[in-house]
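Here the complex is missing one protein chain, while the rest keep their positions.
First chain written, first letter: the chains are A and B, and each begins at residue 1.
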Amino acid sequence: MSAALAPPRLARRLGDAAGGLLVLLALVGAWAWASAAGWVSPIFLPSPQATWEALRHGLAEGDLAAASAATVERMIYGWVLASALGVAIGTLIGISPALRAWIQPTLEFIRPLPASAVMPVAIALLGLSPGMVLAVIAFGAIWPVLLSTVHGFASIDPRLHEVARVLGLSRRAFVAKIGLPHTLPDVITGMRLSLTIALVLAIVGEMLASQTGLGSAILMAARSFRAPELYAGVVLLGIIGLLSNVLLALAERMVRIHR
Amino acid sequence: MSRGYLSRLRGLALPVAALLAAELAMLATGAQSDAFARPSEILRAMWAAALDGSLAAASAQTLGNALLGLAMGGGIGLACGLWFGAVPRVGRLSALTVNLLRPLPSVALVPIAMLAFGFGYRMESAVVAFTCIWPMLMFAQDGVARIEPRLLEVAQVLGLRGLRRAWKIVLPAALPRIFVGLRLSLGIALTIAVTTEIVANPMGLGYGLSMAQQSLNPALMLALVIWIGVLGWAVNAGLLRLQERLFGRRGARP
Partner (left out) sequence: MTAALREASLDPSVAVRPAAQPLIRLDGVALDLGGRRIINGLDLALGRGEFVCVVGPSGCGKTTLLRLLSGLVRPTSGRILRDDRNVDGPAQDVAIVFQDYGRALLPWRTVAGNVSLALEAARVPRAERSARIAPLLAQVGLAAHAAKYPAELSGGMQQRLQIARCLAQRPAVLLMDEPFGALDAMTRQSLQDDLLALVRQHGTTVLFITHDLEEAIYLGDRVIALRANPGSQRSSLAQDIVIELPHPRDQLATREHPEFLRLRRFLFDFIQEPRP
């Protein structure tokens, strides 16, 4: 009965996975062919082999490992800071309908502002320093977490508020026992977006402020026309983006399982 | 009616109060800064830039690059998304590749674009294009996947297949969702355009912003920051209005 259903579905899953892999390999093959055939100049499209070689060499003997670590570190610090502040401020605004009414329109206006536009202001304020980059990352990455926290608190069923009043829960207890647990899935979703923004801003910050990291590494590689190293750095950034996304998506799914 | 008016006024209360406070505080202390300027100075700088045409020129450049990139990348994303949605098998096979390419931060492509195109509109719109492929792809694919199954059966019963079915049934039914994707992609396009200009490309609003900061002109710098925000907000609000006009009345769900 159910065993009879299992093989077709499993077979299809495996077939899809294999097929997906084939598509990917075909694309890489097309890349190799394009660069070998000389359609695109090797100055801006190195072969996959050259990229792989630069990647291997850069990680083993060169600076790529250190640069990756620096970028990831910067991204995580900024992200953690942004998340903590976002939840804290979001909670303060979220539990008070009055505050929400006054502040929300302003928040909605700031939201679409590109975070990178704030970078020059931060440079003017704090100069070209690691602190500046961190501040910008935090400022840019705070919005998804802040807004989803506010939204989460705003969406608490009024019935739960009444329950809390009847039980005599203090404001703090309400937040800890009802508010935050209810808001957690929204917060995690917000944090996932924040991490993406944090990575982008870390790269931009490194490029502008010449801080150690993959951002400045690839910019320098471009300026010196060293395409394989440039592409190696881009691949690493892609991997960082992919891994952080996957890990957080997993966390999000685990949190939402209990809903 | 007065209810809406009042809540609108209340929303403005905070920013207006903050601006007034900043103006008075800076006047009182006579502070000078490379990073801050009085709101009145900011306004004056914005007005000056508007008058001498530099604001319009820079805006046109940024918007132009954003739209060009959106048209190219969004077009590819739309076509692929419709295809993946209409033929689920293809969608499943390409999922791996899409999920590997999508998380790549588009800023990382700026040096590659620099290498390939130098500076100018081609480089910027290329970066915007790559970035806009993915949201359009996802929304188009989702739009097709969400089509009312009954409508597809009607198509089957009427004998509509392939391209005819795609044009008469699939595309119109998915259009509301595609439009939402378009609206969001435009916001992303603007953001990436500005970012590219700040980082590398010497044209547009981002470049003006960067230059204002480097020439220690906080009033103009902040004016441009505010202008970029206003532009993004206005574009989104405009498309939102359009969305409600197009899809609200007829009962097609966005």
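Everything that follows uses one rule, which is that a residue touches a chain if its C-beta (ideal position, glycine included) is under 8 Å from a C-beta of that chain, and two chains touch if they have at least 3 such contacts.
What you see is a predicted model; the values in this text were computed from it and never measured.
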(message) Using the touch definition given at the top, which of the shown chains does the missing chain touch?
(response) B
(request) Based on the whole complex, identify which of B:A35, B:L160, B:M211 or B:L239 touches the chain you can't see. (result) B:L160
(request) Please pick, from B:R10, B:R89, B:R122 or B:K168, the residue that touches the omitted chain in the full complex. (result) B:K168
(message) By the contact criterion defined above, which parts of chain B meet the unshown chain? Give residue numbers in ascending order.
(response) 148, 150-151, 153-160, 164, 168-169, 172-173, 175, 249-252
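Just so it is clear, only the chains that are shown with their structure count from here on.
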(message) As a quick test, compute the distance in whole Å between the mean CA positions of chain A and chain B.
(response) 19
(message) For the complex, give me every residue of chain A touching chain B.
(response) 16-17, 19-24, 27, 43-45, 101-106, 109-110, 112-114, 116-121, 123-125, 196, 199-200, 203-204, 207-208, 214-215, 218-219, 221-222, 225, 227, 230-231, 233-234, 237-238, 241-242, 244-245
(message) Per the contact definition, I'd like the list of chain B residues that touch chain A in the complex.
(response) 7-8, 10-15, 34-35, 92-97, 99-101, 103-112, 114-116, 187, 190-191, 194-195, 198-200, 206, 209-210, 212-213, 216, 218, 221-222, 224-225, 228-229, 232-233, 236
